[in-house]
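Down below is the structure, laid out as structure tokens.
A single protein chain has been omitted; all remaining protein chains appear in their positions.
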Amino acid sequence: MTSFRLSSGGLVSRAKPLAFTFDGRTMRGFEGDTLAAAMLANDQMLVGRSFKYHRPRGIVTAGSSEPNALVTIGSGGRAEPNTRATVAEIYQGMVATSQNRWPSLKFDIGALNSLLSPFLGAGFYYKTFMWPSAFWEKLYEPLIRRAAGLGRASFEADPDRYEKAWAHCDLLIVGAGPAGLMAALTAGRAGLRVILADEDFRLGGSLLSEAVAIGDQPASEFASSVIAELASLPSVTLMPRTTVFGWYDDMVFGAVEGVQKHVSVPSSDRPVERLWRIVAKRAILATGAEERPLVFGGNDRPGVMMAGAVRTYLNRHAVAVGKRVAIFTNGGSGYRAARDLAAQGIEIAAIIDGRAASTNEAPAGVRVMRGGSVVATRGRHRIEALIAERSGYDETIACDALAMSGGWSPVIQLACQRGGKPVWSEDRQAFLAPDVGPQLRMAGAAAGEESIAVCMRHGRDQARAALADLGVSVPLVVIPGVEGETDGSFSPLWYVPGARDKAFVDFQNDVHVKDFGLAQREGFGHIEHTKRYTTAGMATDQGKLGNVNAIGIVAGMGGVSPADLGTTTFRPFYTPVSFGALAGAEVAERAKPVRRSPLHEWAKKNGAVFVESGLWHRSAWFSLPGEKTWRESVDREVLNVRANVGLCDVSTLGKIEVFGKDAAEFLNRIYSNAMLRLPVGKARYGLMLREDGVVFDDGTVSRLGEDHFVVTTTTAYAGEAMSHMEFAAQTFWPELDVRFVSVSDQWAQMSLAGPRARDVMSQLVEDDISNEAFPFLGVREVALKGGVRARLFRISFSGELAYELAVPAGYGEAVADALMEAGSKHGICPYGVEALNVLRIEKGHVTHSELDGRTTADDVGLGRMVSGQKPDFIGKRLSTRFGLTAADRTQLVGLKPVDRAKELKAGAHLLKEGAKPSTVNDQGHITSACHSPVLGHSIALAMLKSGRERFGEKVVVWDGLRGEEFQAEVCSPVFVDPQNRKLHL
Amino acid sequence: MASLIKCPHCGVRPREEFSVRGDASVVRPSPAASDEEWHRYVHIRENPRGPYREHWQHAAGCRRWLVVHRNNVTHEVYDVMDAATVAKEVAQ
């Protein structure tokens, strides 16, 4: 193994060596290395395989635009596929693995695809694999899927944590290169709140890769001194390892900070990544520029890389990418690379300059081939030679690396994420950011500026302009001189003619020049069509390297300017962001909050089994020793309520207090039935409609005083009903004097139901609650023995003599305990929502199983609750529409199976006897079903066409989904105590 | 607008604290209005591109309903008013 590490220099900590493995081979690097730098130092140029042809690929860049050097880092629950080696910071013990190859990186069977490439041009798959039809899912597609994709995701749970935070600032600066640093210094020295974010783990941007001097210091030392000053300023926040990935409305930027992605074992005290929402008054994008590859034959050979990347590895990481480096350029960048390489004594094979003439100077003794081009490369897993052509003559030049530069493209993605389209600059031969207003400005290379000196000044000036918008004028930061910078200009060269091998534009997706030609011929000339047909720009790098070349090439094919062709759309995310970071802490059991009733602990100690109900955990049933199934418990609870008495937690119902002198009038307009003259001390069942006349929700309305009501809603609609009432009060009838407050969480509410309910309740209540003193639908505030003030409602969902007792939440458990104790001699048992459901089905009471957002009051037999008298209430007018009053609508009925052993199930449909199952023959469906322990067989509520006329008819219950079909008898939906005698006991 | 909303009662708050109901330009007709008017109120929406008034509720804040006057192409917000204030103005 040859070491490509220089003996000195660079910004790595040689005192801190780190060992890592790549495909099982142990390698060494230093703190401050990216994985790519360390691999290059270890002579590991081959890193991965391409997507389609499985061509060997190396490292192309030294940054976040890397298309090729993707690896999987870590294993198990920490495995991260598709990680760019060029940005991953190495740590001791890092395990990196190559991807998309089988059986090994060096020998990959998939590379056979390359031989078939004439048949695998852009969009080939749209033209074949159509016969026989079943083969697509069974044969072709599995093969394609297996061959496609890149890394392999783990399905193990992630052991690490993520978190989210907000940050606020006057000025957000994205990018800590020459422009960003000067912008930050300008605003920071003036005491403004500045956030300087950079995706790199070390701030400084291109200054870290430069060999020039700024003031008296090397560029990187200058950067360090500026950063040290910024760090000392209290109003400046430096955020390295933080990628600003999106610009959203209202000057909110999404950013993700790598907190512990660079450590061997993350501490559980801290997140591995942190998602930031940064709210900025002004922002400056100093995001630099991306160097463009040259599109020539064999440009994907490992060892062919960006000239700027070559300099980064050399100057920042002290790694030479080769021993004999060739350079192919159309501008000054190639010469800068040559100069820096030569300064380190690296042999330069030749500079091939696509331009016939230029003012750039090569280092002494280095051969320059002006007007030349590279047409092919040789070598298997690393470039061994290139074939250059000039004036029709070929020359093979041996090299082990090839630095290329096709010019620069400003990094403008963020500025274009909110609808602004990039603007072609003929002058800069690049797309620049559009004018998106004064809140967001581009600075430095991101604005198309070229030299370090100009970029620094531009950063400063843009910061001054941004601050001037905010009404702040700041002193001028003095920019030191830059020495040793050479001309970096370029002439565009979209495509190098004469390619003798594939000339790739999008490396990762294997899109080469011929694919564009094919797309043009086939009519996919719109740049969005070209992208979608060829897949150019759709890889994990989102076309950061290739898109501009693609546009140049396609524009050239059509004989138009890139300005006419335009670009594809920039969208978040600037670089890919993990699900984990975006999800934050809201995962697993913490995915959503849990709501627990004030009687939760009471239920728990009484043996409750809980069930999810929206956000609530509700007690479903209370299992006794010896009960083997839930049905046994529920049957016992139901029978006990019917025979003795039961206690049920109903605290989850929505509870809204309504006050004001117009409270009654307001409720009269909210509910479809009359509420205006509800007497004080009385409760009434109420129905709310939506404005379209369909039932919205139901509950009870209790009048506690002339100007004071408390209404209940269903558990599921508590929030919506509250919003609905607030909307009506604030926007329909703001003149009404009415106020509400939701008190759902303030009261523990329990239903005590059964013939012995009064015997039990009267032991706790001081007041007289005899049937005469407190009849059905009575409501009053009562004093409990011991002094607690409570509300007592004589209402019933079960059909039994029943009370609902509401006490302040904190007393809930004690009061429930007291009721249980008082009830012990009366055979009390706790019952859960399952028994509650059985009790209400037996009584034919509806819930949202019946009130499913499509049913009218009349459908469920509550037509009388829609007042014809009231002038106005929500839902009145549209409830009379033709379709809502049609005679063949489905109506609520009861069902009993003819064979009493059969089990009715919700979701089954109904047919007339002898009718074939079909949509046309569908007569309705079962909405709720249960085993009725009272009747000893299954019963159901159903919606049946014209159902109320059909009591006694036999229908077929059709449940094809569960393979059942049997007869049932249509009956009244009230199975138990149809005369409601028990309510009035 | 899609990230932050300035509630007239609570100040600038994140979008997640708000729920949206819909077009605020439609006004609930009087009980005497025609069937056609009622149908249009409940169902028909102008759905313009550009300036738009929409009902939002500061559900996780002051619970007030607001009229957010904004642009539905650029998402720029022109102003946010308490819906009751607006309703009273409309009534006059």
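A and B are the chain letters, set down in written order, and residue numbers restart from 1 in every chain.
Criterion: a contact is a pair of C-beta atoms (placed from the backbone, for glycine too) under 8 Å apart; a residue touches a chain by one contact, two chains touch by 3 or more.
We take it that contacts and distances are computed from a predicted model.
> Can you pick, from "Sarcosine oxidase subunit beta family protein", "NADH-quinone oxidoreductase subunit K", "F0F1 ATP synthase subunit epsilon" or "Permease", the UniProt protein name of the chain not displayed?
From the listed options "Sarcosine oxidase subunit beta family protein", "NADH-quinone oxidoreductase subunit K", "F0F1 ATP synthase subunit epsilon" or "Permease", the omitted chain resolves to "Sarcosine oxidase subunit beta family protein".
> Looking beyond the chains shown, say which of A:Q260, A:S333, A:S451 or A:Q542 touches the absent one.
Residue touching the chain left out of view: A:Q542.
> Which listed residue, A:Y248, A:F659, A:Y685 or A:F966, touches the chain dropped from view?
Counting the whole complex, the residue in contact with the absent chain is A:Y248.
> Which residue, A:E347, A:D487, A:D501 or A:E522, contacts the hidden chain when the whole complex is considered?
Once the missing chain is taken into account, the touching residue is A:E522.
> Pick out which of A:V259, A:V694, A:I795 or A:V893 touches the chain that's been left out of the picture.
The one listed residue touching the chain not shown is A:V694.
> Touching the absent chain in the whole complex: find that residue among A:F573, A:Y685 or A:F966.
Here the residue in touch with the unshown chain is A:F573.
> Of A:L470, A:L582, A:V609 or A:A643, which residue touches the hidden chain?
That would be A:L582, which touches the missing chain.
> Tell me, which residues in chain B touch the chain that this view leaves out?
1-3, 14-16, 19-23, 39-40, 42-49, 52, 54, 56, 72-75
> Contact with the hidden chain only, please: which chain A residues?
51, 77-82, 100, 118-119, 121, 124-131, 133, 136-137, 141-142, 144-146, 148-158, 162, 164, 246, 248-249, 252, 254, 275, 277, 417-419, 514, 518, 521-524, 526, 528-529, 532-533, 535, 538-540, 542, 569, 571-573, 576-580, 582-584, 586-592, 594, 611-614, 690-694, 696, 848-849, 852-854, 878, 881-886, 905-909, 917-919, 921-922, 925, 927-928, 958-962
To be clear about the criterion, only the chains that are shown with their structure count from here on.
> Centre to centre, by mean C-alpha position, how many angstrom separate chain A and chain B?
About 27 Å separates the centre of chain A from that of chain B.
> Taking the touch rule as given, give the residues of chain B at its contact with chain A in the complex, in rising order.
Per the touch definition, chain B meets chain A at residues 1-4, 14, 19, 21, 28, 31, 33, 35, 38-39, 41-42, 55, 57, 59, 63-65, 74-75, 77, 82-84, 86-88, 91.
> Using the touch definition from the top, list the residues of chain A that touch chain B in their complex.
Its residues touching chain B are 248-250, 252, 277, 279, 419, 691-692, 719, 723, 726-727, 730-732, 734-735, 871-872, 876-878.
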